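One protein chain is absent from this view; the other protein chains keep their places.
Chain IDs A and B follow the sequence of writing; residue 1 opens each chain.
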Amino acid sequence: MSNMSRIAVTSEGPSLDDLVDPRFGRAAGFVVVDLETMHTQYIDNGQSQVLAQGAGIQAAGLVAQAGVSCLLTGSVGPKAFKALCAVGIKVGQNLEGLTVRSAVERYKNGQIEIAPAANRSGR
Amino acid sequence: MREIIIISGKGGTGKTSLTGAFAHLATTKIICDLDVDAPDLHLLLQPTIGRREEFYSGHEAVIEGETCDGCGLCASLCQFGAIRQHEAGFVVDPVRCEGCKVCVAFCPTAAIRFPERHCGRWYVSSTRFGPLVHAQLFPGAENSGRLVMVLKQQARELAQARGADLVLCDGAPGIGCPVISSLSGAHLAVVVTEPTPSGRHDLERVAALCRHFQTALGVIINKHDLNDDETARIEAFCHDENYPVLARLPHDPLVTRAMVQGLVVTELPESDFSQELGQAWSRIEALAGPGR
Partner (left out) sequence: MIVAVASGKGGTGKTTVAASLASIWHGPVLGVDLDVEEPNLHLFLQPVIAGSEAAYMTVPALAESKCTYCGACSELCQFKAINVIGQIVLSFPEMCHGCGGCIAVCPEKALSAGQRELGEVRWGQAGGVGFLSGQLRIGEAMSPPLMRRVKARLDQMLTNGGDAIIDAPPGVSCPAVNAVMDSDVILLVTEPTPFGVYDFQLAWEAFVTLGKPLGAVINRAGLGNDAIYRFCREKGLPVLAEIPYDRAIAEAYSCGRVIATLNPGIEATFVTLRDKIRHLAQPGRSREAAHA
């Protein structure tokens, strides 16, 4: 079940000071943040990257297992978006260029618009 | 940063020759050959390979002869006709194997291995017009579009790193997986067509595909002087659907002459063709709009 105080951010590395990975399905990994304690956990996304197709769906499964309520990233494709929606995870997009820490701060300050749809056209 | 894809629907309309010329005319850009099945842009650009990477995608089933007891369950389950009898056991035809893992999962003696499939190779190279990201699928390999996505990703990262505001891509013919992947995230598709029934028919299908994926498109009518009636029909179609006609290029042996010399047509002495092409490129840039 998703925990309102846990969110995931696609990341180029394991720490809060790494940059948000602009991709979701083939992101390097996800930093899972407990918003109350700012404690972090890193999930490597290697198993999605190797897939010929459906990396975004695999990644959605990984993130769902981590029990988060929201996912922050650059772009999500339509199938991955559908998968995240189906498991009740909200999506915040267009955050590439920020550090994970900045993205999380914006979320805490209510500055992130929750996406109604994927911002990337799919294949 | 904008991404412009040159596609055609029908093969042989001049997509690659024109992309090569646009690569010459454009300023700071990353060039990308997304026709990973039959790539030809490198024949005009003569790349010097800087980086080479192996491409693995999916898996294939391989039956271990010693462990196989010849029960034939795999062959009966395979929906792709890939498994046939061989001596005392069974063997998988790699050409037909879909990599679905059903035989592997159901084999009672666990006699089937499932290694990754080596499908091709991709490269980041330098050319006289700038960096080129390209690839070659091995003959017979699956063309799911994944390799196309890898190339696009590389080209975008390179554009970011080099401060280039354009990724210019030579696309694949058809309307299947590779073309669909090519269109993903593209700002503009330029469809190169020819005034023949096939050219028009295929333009309509690829235009429908662009609409389906909400990609803006413009049309270039190549070899327009081959058939005035067909050219008029294509123009009428474009008018009805609101697709800008970016150029009408004449059928000119200059294009092949340039190709034979390993040059793009804009590198030959100036001609009506090259002038028209230059104007086409200006219109394409205007249509694609400013970079983000």
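Quick note on the criterion: a residue touches a chain if its C-beta (ideal position, glycine included) is under 8 Å from a C-beta of that chain, and two chains touch if they have at least 3 such contacts.
A quick note: this is a predicted structure, and the numbers were derived from the prediction, not measured.
J.: Give the residue, chosen from B:162, B:205 or B:239, that touches the chain omitted from the document.
T.: B:205
J.: From the listed residues A:6, A:23 or A:79, report the one that touches the chain absent from this view.
T.: A:79
J.: What residues on chain B make contact with the chain left out of this view?
T.: Touching the chain left out of view, chain B contributes residues 8-13, 16, 37-38, 40, 43, 58-59, 77, 79-80, 95-96, 98-102, 105-106, 137, 139-143, 145, 172-177, 180, 194-198, 201-202, 205-206, 208-209, 212, 223, 226-227, 230, 251, 253, 256, 259-260, 262.
J.: Which residue numbers on chain A touch the omitted chain?
T.: Against the left-out chain, chain A lists 51-55, 57-58, 60-61, 64-65, 79, 82-83, 86-87, 123.
In this section, only the chains that are shown with their structure count from here on.
J.: What is the distance, in whole Å, between the centres of chain A and chain B, each centre taken as the mean of its C-alpha atoms?
T.: 30
J.: Show me the residue ranges of chain B that touch chain A in the complex, using the header's touch definition.
T.: That would be residues 56-58, 99, 116, 142, 144-146, 149, 153, 177, 180-181, 183-185, 213-215 of chain B.
J.: Please give the residue numbers of chain A that touch chain B in the complex, ascending.
T.: Spelled out, the residues of chain A in touch with chain B are 23, 26, 50, 52-53, 77, 120-123.
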